[in-house]
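Taking it in order: structure first as structure tokens, then the write-up.
The other protein chains are all here in position, but one chain of the complex has been omitted.
Order of writing sets the labels: A and B. Residues in every chain begin at 1.
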Amino acid sequence: MRKLKFEYSMELRFSSPVHSHYFALRCVPGDSLRQKITLSRRGVEPADYISEERDGFGNLKISGCCAAPHDSFCYSIEGTARVKGMIVETSPLHPMYRYPSKYTRFEPEVADFAEKVQRECIGRGAKTAVEKAVCAMNCLYALFQYSPGTTDIGTTAAEALRNGKGVCQDYAHIMTAVMRFMGIPARYVNGLMIGEGFTHAWTEIYTGEGWYGLDPTNNLHIDDYYIKLAHGRDYGDCTVDKGIFRGNAVQEQKIYVNVEEINDDRDSSVNRTSGG
Amino acid sequence: MGIISMEKVDHLYWLGRYTERVYTTLRVFFHIYDRIIEQPEGIYGKYCERLNIPNIYTSNRQFVQSYLFGEDNPDSVYSNMRRAYDNAIVLRDELSSTVLSYVQLALDTFASCRKTTAPLLELQQVIDDLLAFWGGADDYVEEEDCRNILKCGKYVERLDLCIRLDYHEKDLEKEYRKLCNRLGKTNLNYSPQSLARLEEIILREEDPKSHYGEALACLGGLIYAG
Partner (left out) sequence: MRELIEHTEGINRLMARYGVKFGIYKGGEFHEQLFPFDAIPRVITHEEFRQLERGLIQRVDALNLFLNDIYGEKKIIADGVIPEEFVFISSGYLPQCEGIKPPKNIYSHISGIDLVLGKDGEWYILEDNLRIPSGASYPMIAREICRRVSPATFGNNSVVDNRQYAAMLRETLDWVNTGGVPVIMTPGRYNAAYFEHSYLAERTGSALASCTDLFVEDNYLYYKDYRDRKQKVGVIYRRISDEYLDPMTFLPESLIGIPNLMDVYRRGNVAIVNAPGNGVADDKGIYYFVPKMIRYYLDQEPVLKNAPTYLPFYEEDKKYVLDNLEKLVIKDVAEAGGYGVIFGNELSRERLQEMKELIERESRRFIAQEVIDFQDMEVMDGDEKVLRKADLRAFVLSGEKTRVWPSGLTRFSRNADSFVVNSSQGGGFKDTWVLSQWKK
């Protein structure tokens, strides 16, 4: 069990004022068996109203609107999280996590990769869902190259595999797709990781009793250095921030994420780089 | 339910304008058609100039066909009828099917008599339909606000055409007063300056005709209905 201090902010600047700006944000971590959250700040500006709701996947969602013209939009979240690492979060399984989704379709690339993983599993004698998942993660980590800018937010698991490189979103999609293809339910997760950087994405697999997280981008188990924001079948279900507005403007986005460990009152921090 | 969206206001206003444009230009056309019998080729030139539409016509005969029925001629009466229909069709719930049907009938009449050798024989029906449309609007359009916005469009167009076609000053005054009456009853956003100047030109200027250009500009910028 660790205590983490987190800070997450996003700022959008528009080249000319926009109006009728609607947003839906999944940027606030929620309480669960593995993390208990105390928020010290939750700011969204400008906003005519803010409403908080659980979405169909169980995530916290903040939505609202700013009708008047504005040339910037920002939100910032700060707080502390008490996190337990490497645990199975017991929960019943929703069947949708068994089946392919928009980003995780069972295309030939996914099937081919799954075959490779299956062979590796047999070689290593991996039997349980977690053992197989770790095996898949190791294969993916070895095969796939981390390379920002070569994929985008629309890239599917199969496309990423064809491309051979990508970012955390692609790692998580491939992992999710391959797990489902192998008959292990899996879901896509957005969250924060120790250090300074960006938001992160990983995969949770269903063990039979509950959910267990793995980070294929870093080849790590989800320990107590990770804070979860939201999950879904894939990226499309749990986008951290969505917005639409009227106006003809170029937008510039700045994101700041910082997660550090706090030891009771002393403020010593552990530094590990987070991959995005 | 007493609530009219921005979009509907826009359609009501333009429905008023286009039905009026078709009605008045068609009636004027009846006179032109009559005069063509004795007059030489090309008398439509002056008419085009007055309405400020490009003179794309090559003969009296071609003028009659293209100005009345030209599908690709944006200034044809038929094109204006289609615009009236485009605005009406999205207003069924405000106008009622009964009132809307007269716009449909007028449009269908136009479409079906394109090939006729005696256009005025058939187009009388369009004038009848449009008159029925206005009568029906008075009778069946329940929302008073809707009727007023529709009529604002109508009188703006009427005044515009009266000025362009050089109607008698008394007519201008009459139409101006009708417009004011309706405008005061709506909550339409309009420019008081434009209205004041318009009134000045029509009612008080010594030589109103020399200010007609300005009057038309005032009229064009009077209502912000899109």
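Just so it is clear, a residue touches a chain if its C-beta (ideal position, glycine included) is under 8 Å from a C-beta of that chain, and two chains touch if they have at least 3 such contacts.
Predicted model only: the values in this text are computed from it and were never measured.
Trainee: Which of these touches the unseen chain: B:Gln39, B:Asn55 or B:Asn187?
Mentor: B:Asn187
Trainee: Touching the hidden chain in the complete assembly: which of A:Met96, A:Ala249 or A:Ile262 does that?
Mentor: Once the missing chain is taken into account, the touching residue is A:Met96.
Trainee: Considering the whole complex rather than only what is displayed, give the residues of subunit B touching the chain that is not shown.
Mentor: 1, 3-9, 89-90, 92-93, 96-97, 100-101, 104-105, 108, 187-188
Trainee: Please identify, in ascending order, the residues of subunit A that touch the omitted chain?
Mentor: 20, 22-24, 48-49, 51, 53-57, 61, 63-65, 94-96, 98-100, 232-233, 237, 242, 244
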